[in-house]
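Just one protein chain is left out here, and the rest sit where they should.
Letters A, B, C, D and E mark the chains in the order given here, with residues in each chain numbered from 1 onward.
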Amino acid sequence: MAVLVTRRETFSAGHTLFNPRFSEERNREIFGKCSNPSGHGHNYVLEVTVRGEPDEETGFVFDLSELSSLVWKLVLNDVDHRNLNVDVDWLRGVIPTTENLANAFWMRLDANLPDGMLFSVRLQETEKNSVERRRD
Amino acid sequence: MAVLVTRRETFSAGHTLFNPRFSEERNREIFGKCSNPSGHGHNYVLEVTVRGEPDEETGFVFDLSELSSLVWKLVLNDVDHRNLNVDVDWLRGVIPTTENLANAFWMRLDANLPDGMLFSVRLQETEKNSVERRRD
Amino acid sequence: MAVLVTRRETFSAGHTLFNPRFSEERNREIFGKCSNPSGHGHNYVLEVTVRGEPDEETGFVFDLSELSSLVWKLVLNDVDHRNLNVDVDWLRGVIPTTENLANAFWMRLDANLPDGMLFSVRLQETEKNSVERRRD
Amino acid sequence: MAVLVTRRETFSAGHTLFNPRFSEERNREIFGKCSNPSGHGHNYVLEVTVRGEPDEETGFVFDLSELSSLVWKLVLNDVDHRNLNVDVDWLRGVIPTTENLANAFWMRLDANLPDGMLFSVRLQETEKNSVERRRD
Amino acid sequence: MAVLVTRRETFSAGHTLFNPRFSEERNREIFGKCSNPSGHGHNYVLEVTVRGEPDEETGFVFDLSELSSLVWKLVLNDVDHRNLNVDVDWLRGVIPTTENLANAFWMRLDANLPDGMLFSVRLQETEKNSVERRRD
Partner (left out) sequence: MAVLVTRRETFSAGHTLFNPRFSEERNREIFGKCSNPSGHGHNYVLEVTVRGEPDEETGFVFDLSELSSLVWKLVLNDVDHRNLNVDVDWLRGVIPTTENLANAFWMRLDANLPDGMLFSVRLQETEKNSVERRRD
């Protein structure tokens, strides 16, 4: 009777894709217009999914208001309306691609949820591009 | 060559989240504003997914008009524009959380589809909250 | 240089469409499945639009966080997760059709915004149905 | 650390569902209004998902602009603004149901991506109907 | 107290943009890939808006189920799952651009609604392109 329960949140952040170990030309070649040094940004959509059996007395797997609070406390308060290249301690040294962000978000959430409960972190960067990390 | 085929339907219903075995205070504590006794409601989005191989002559896994009819006959005619706490026989005694609704819908559909064909029932309660039950 | 500035908010509420001065038959005839006496509900989408010239120093017509607070204080705190037939003082005696709700929201907002600033109140009840009141 | 990376593309095409080996009556019975011989069409939404580990230096699993180019070169340039019954060599003899299209798209993409990298091809035909082929 | 009331409907149809009085080259030049002679198609979204005062006893400007029935009877039954170049009597000789379709739909609806009640017909052809005809 286990089900997947998903909470959707949105945030806006700035970033640039640039690896300081590459030349400017190589950055341009790999990251294209995303490598513009003065940065750009996105409205990100984050979907966090947990897996479990509904509690018999409450009918909840996990209180979604509580899940929302947790997601804001652990992740979104640090990244919303921030520059992902310079403002976030736990993203220091990480190139803020959607892949790397989804992995970083997964690790912070997984470490603070009951063991094995986190099922998926899906991060949409634009209408066209998204990344999902799932428990294998 | 098996594929997943999904039909999306919508319905509107009323509910309140309230466990009669709890005190009013405990209901308020657990269910928050959802425990308001005069009830509120939602536009639910239901996505039903079946799995199978396309028939060679028709190219269909399952005729989606037929799947739609089945979903309305078995589930939606009973819940659309109804109060989920009082109007639906097969939800009697169930706290109508999205988790419990998805499970109840799954059981009614799974019992009436070819064995093992139902793959997933996904129920979205609001833009922010959704639940999915999948075959394990 | 006047522009229209819109804030989108969502809320969930319950209602039934029923005129106590009509017979049950006439209610059924006019309001169809919306007249079910135990009620149903919707996820409403409210879009409030104000009109004005951007302030030269701030570039704002109206601070949208402030507009959001105003909309919640004047309207949404009273209707979110409530039953529109019984829980809201200022909807007493009003049949809660989308038309009547949009008008009631307009009147509360218009009375509390600078004269002539409110331009439009748009209320979407379902993916298919919506109502807009605009300043003539 | 493997993640799923998805690119969304859209295209418009015409088709009719009709099996020339069936009588006109049987086509009407099976395919309903989709069997109209002069054809109709859809705005299709295609989501292509690849799976892999982000490269340490770029933070990318697969450059999404490159994935987009590949999807257009291998699939969409041939089907966009075309009639799927008559204009596409590699759909010759295929009844263009969403199931068959998703399978045909899968085969063309899977043959041209690194072994095992393609994870899912999801094709939405209307707001209500969609099909997904996933690697088993 | 007049408000605008909108009903949203969807349909799928095929078409090609081709003026028989032009050479094939000129058609290609003007209509680009839309001039492919075997045709393509779209999922159209139609929004019909009427304007009026809510009736005091029902709270309705116009019963939206009735408006939906009217839209299907006057327009959509003729165009849904049809080829707009050849299947529709009242589009004979019309190049089925979104502009021309919106005008044709307007004329059929306006002639069958109370005088002056129709306010707008909005027709979306793709996520990117739409046309609206409004009462001046």
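Following the convention adopted for this analysis, contacts are C-beta pairs under 8 Å (C-beta built on N, C-alpha and C of every residue); 3 or more make two chains touch, one makes a residue touch a chain.
As the structure is a prediction and not an experimental result, all values here were calculated from the model.
Among the chains on display, the ones the left-out chain touches in the entire complex are A, C, E.
The residue from A:13, A:30, A:48 or A:101 that touches the chain not shown here is A:13. By the touch criterion stated above, the residues of chain A touching the omitted chain are 10, 12-15, 33-34, 36, 38-43, 80-83, 86-87, 126-127. Seen from chain E, the chain kept out of the figure touches residues 17, 19, 21-22, 30-32, 94-100, 102-103, 127-134, 136. Against the chain not displayed here, chain C makes contact via residues 1-9, 54, 57-61, 63-65, 68.
Just so we're on the same page, only the chains that are shown with their structure count from here on.
Touch-path distance (fewest steps) from chain A to chain C is 2.
Between chain B and chain D, the superposing rotation on Cα atoms measures out at 120°, rounded to the nearest 5.
Averaging Cα coordinates per chain and for the whole protein, the chain whose average falls nearest the overall one is B. With chains reduced to the mean position of their C-alpha atoms, the one farthest from chain E is A.
Work out the mean CA point of chain B and of chain E, and you get 34 Å between them. Look at where the CA atoms of chain A average out and do the same for chain E: the two points lie 41 Å apart.
Chain B and chain C have Cα centroids separated by 28 Å. Of all residues in chain A, none touches two or more other chains. In terms of which chains touch, the assembly is arranged in some other way, matching none of the line, ring, star or all-to-all patterns. Pairs of chains in mutual contact: A-B, A-D, B-C, B-D, C-E, D-E.
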